[in-house]
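Below you will find the structure I want to go over with you.
All protein chains but one are shown in place.
Labels run A, B and C following the written order; every chain starts at residue 1.
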Amino acid sequence: MPDLEQALGEIAAEMAEAPDRGKVATYIPQLGKVNVKKFGIAVVTNDGRTLTAGDADDPFSIQSISKVFTLTLALGEKGDALWKRVGREPSGNPFNSIVQLEHEHGIPRNPFINAGAIVVSDILLAGHRPRETIGEILRFIRFLADDDAIVIDDAVAASEQATGFRNFALANYMKSFGNLTHAPELALGVYFHHCAIAITCRQLANAGRFLAHGGRHPATGHSVVSAERARRISALMLTCGHYDGSGDFAFRVGIPGKSGVGGGILGIVPGIASLAVWSPGLNANGNSQLGSLALEKLARIMGWSIFSPR
Amino acid sequence: MPDLEQALGEIAAEMAEAPDRGKVATYIPQLGKVNVKKFGIAVVTNDGRTLTAGDADDPFSIQSISKVFTLTLALGEKGDALWKRVGREPSGNPFNSIVQLEHEHGIPRNPFINAGAIVVSDILLAGHRPRETIGEILRFIRFLADDDAIVIDDAVAASEQATGFRNFALANYMKSFGNLTHAPELALGVYFHHCAIAITCRQLANAGRFLAHGGRHPATGHSVVSAERARRISALMLTCGHYDGSGDFAFRVGIPGKSGVGGGILGIVPGIASLAVWSPGLNANGNSQLGSLALEKLARIMGWSIFSPR
Amino acid sequence: MPDLEQALGEIAAEMAEAPDRGKVATYIPQLGKVNVKKFGIAVVTNDGRTLTAGDADDPFSIQSISKVFTLTLALGEKGDALWKRVGREPSGNPFNSIVQLEHEHGIPRNPFINAGAIVVSDILLAGHRPRETIGEILRFIRFLADDDAIVIDDAVAASEQATGFRNFALANYMKSFGNLTHAPELALGVYFHHCAIAITCRQLANAGRFLAHGGRHPATGHSVVSAERARRISALMLTCGHYDGSGDFAFRVGIPGKSGVGGGILGIVPGIASLAVWSPGLNANGNSQLGSLALEKLARIMGWSIFSPR
Partner (left out) sequence: MPDLEQALGEIAAEMAEAPDRGKVATYIPQLGKVNVKKFGIAVVTNDGRTLTAGDADDPFSIQSISKVFTLTLALGEKGDALWKRVGREPSGNPFNSIVQLEHEHGIPRNPFINAGAIVVSDILLAGHRPRETIGEILRFIRFLADDDAIVIDDAVAASEQATGFRNFALANYMKSFGNLTHAPELALGVYFHHCAIAITCRQLANAGRFLAHGGRHPATGHSVVSAERARRISALMLTCGHYDGSGDFAFRVGIPGKSGVGGGILGIVPGIASLAVWSPGLNANGNSQLGSLALEKLARIMGWSIFSPR
């Protein structure tokens, strides 16, 4: 069995030197200020070890990775009825495409593209004020990560609120088809805030543990979701977790993952480990350039692909 | 550990009674003649057992499942250069859509949609006559299955050749972008013939063993493809193997699979088993209605999802 | 020369009896309350006669017909620089389609689809508050029609403001591409109000006179726009004035026209007359069912097609 600590160290050293680091997202002004040199990685194994390398304790903007947690929460509240309002197919389009919505009458392809996550936010709003729902999401992620230090970066939320015209377009468009029950700005208020959570690699890897543990919270043993639902959320991460680069990530890395434009990626090796990597430069599909590469190398060294013989 | 033989028997019995069996494909006239009541299933475990139930020894038309084998063969001949001419992303469109080709300049999204498989046929043609390439594909599948009784159904091939106008459109369209090196009718000649292979569930499960065995042919121990390539082909099956229903199949069944409009599905449980199921009625996405359901039940009973903790 | 008065009478009588009257638009709740039995028509000839039949003095909601006047006003202020932000090609899509905007990076196809008219509203805003711009548009239409009784129906404007999610989507979408200079809700405030003008057939035919007179206001002789610009606005009406039914309207009626979902149509016979017709039931393309038919009959009787030999 390869040595995980050594592998992480080698990968972090290699990534520190990598010349082609991708481009930091600038469409959210706050994100554009991040140092492209940053690279961090954290692994929490199912047998309880936590290993990190690089800038694993630097907070970064969680962005779309938060969609894994809001989906989990919404499935818990709404159950499979959620799938009447959101599909579960790869979109074949960029993360913020509106074309598919027109052809499919306001039903987003899956909960991990922006439109789908806005519907999930709308579902979580039911009966609450945005502030309450935002609080509930934050508490849920803190609970999963066993870490009350996780906070929302209000400057990022405000930045998205002020410039997220594309998301306003998506929300209003779905509203016009009746697929939002609240006012678009309310669902977006929730959405912008959960995307603005600041989190470190260590915290994120901890928050993902329940998926590596078949749905159970490892610290308490209690079930967060059923084993079947954990599998299904993982399957969605594999087929839809990297937008229009999901097929390539499955092909090269071979584990369920969810990326965000902040440069983070959450990876799950079922039964073995929860991983988080962060490097702010993005590739053409909007996924972390070095983060993807690091996970590819790590999965290969450790033999972690879910497509390997077990 | 659940009893596999008992599970297969129960599933076959349940499927025999299923009232909603989907619709037999009629766009290829020959396929429309098949009895919608048919259902067969075969499992070949990595420890060498073969179990079957129902009509597992009835030949059916392999159709798109053959694309797994032509891709394997073409990767062997051409290596990763193949990926310059075919993508590896889910298409988000029906199997025979031409829209994506226009937007992406003649490069098909993946090798499992029709357009992608036609490019693979074109690659396999290199330097040969169609008859030779067709023979090579057939010999390869016989070799994988250890069964020389597998043949091409010439009536099905002729039927497709006479009525496959959509595929002629796709091939000519890609030719106009320079993404076919041979005349469209030559690449299509290969394509129509490999889709017209008649195969039984038992034969198909045998042909798929190398993917469950990390790329090795279990009878000889020789490598058909490298372990990495076997993983990657499996990953493509998971993300792209069921056309516009791939996400749903990954969500519900959780194993790499490839379907065909003949009603067959090949499933791979890496390290454990190769499976084949057949029932000719199709669901709205063009995948076998009962075949999908049977694999969902079997994977759940046996705990075979690749998203389960290992 | 056929008798115009007799033709109008016959057409109005025929339309009063027409069994298939189309469907009143209901997506703006206020519009859904209009009586589908209504039919009015007014013709103002270049030699100064005004003839009417049916409900020609009933006010109806001008809706998209107002786009002819806002375009005229914006061209006067901005000149041909306007065409950098709006195209002048038929869209080949419904009036509220968002698909084309994604493919063409936020530049609407023409100023008569909703997205294009919202850009025109944004242009008219420059340096003003919405209330001032709305006032300017209303004054311009009153001036063209020589009628200060024309007003905005605030209930319709409020209804659109409350339910026009599709238009909010379009505006935010263009804003995300940088093709709005003001906040989307400001441009939409102007847009919703100019679409909510209540106007009669008589008033509308008067407002259109300048286009039939080569750009001059017939009452004063002063130039509203140059003769070339009047021709060009008319050309846009012909190619783009009826959304995805523009080709059919040109084919059947053969004069420049602009329709609105309130059921009105403005028609121009250059050098001869300005026409307005109103019947609230719409056909499948969102154009007045009986209004189109009435103009087709009138143009045929009078030999008014611009494609006739002169």
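Quick note on the criterion: a contact is a pair of C-beta atoms (placed from the backbone, for glycine too) under 8 Å apart; a residue touches a chain by one contact, two chains touch by 3 or more.
Everything numeric in this text was worked out from a predicted model, so none of it was measured.
Trainee: Name every displayed chain that the left-out chain is in contact with.
Mentor: When the full complex is considered, the omitted chain touches B, C.
Trainee: For the chain that's not shown, point to the residue among C:Asp58, C:Glu136 or C:Asp248 touching it.
Mentor: Only one listed residue reaches the unshown chain, and that is C:Asp248.
Trainee: In the complete assembly, which of B:Gln6, B:Thr50 or B:Ser176 touches the absent chain?
Mentor: B:Ser176
Trainee: For the chain that's not shown, point to the residue among B:Ser97, B:Ser292 or B:Ser308 touching it.
Mentor: Looking across B:Ser97, B:Ser292 or B:Ser308, the contact with the absent chain belongs to B:Ser97.
Trainee: Identify the residues of subunit C touching the omitted chain, counting contacts across the whole complex.
Mentor: Residues 46, 87-93, 100, 109-110, 212-214, 227-228, 230-232, 234-236, 238-240, 244-248, 250-252, 254, 256, 270-272, 300, 305-310 of subunit C touch the chain absent from view.
Trainee: Touching residues of subunit B against the unshown chain: what are they?
Mentor: Its contact residues with the unshown chain are 97-99, 101-103, 165-166, 168-173, 175-176, 184.
Operating definition for what follows: only the chains that are shown with their structure count from here on.
Trainee: Taking each chain's centre as the mean position of its Cα atoms, how many Å separate subunit B from subunit C?
Mentor: 55
Trainee: How many angstrom between the C-alpha centroids of subunit C and subunit A?
Mentor: The mean C-alpha positions of subunit A and subunit C differ by 47 Å.
Trainee: Please output the residue numbers of subunit A that touch at least 2 other chains, ranges allowed.
Mentor: Expected reply: no residues.
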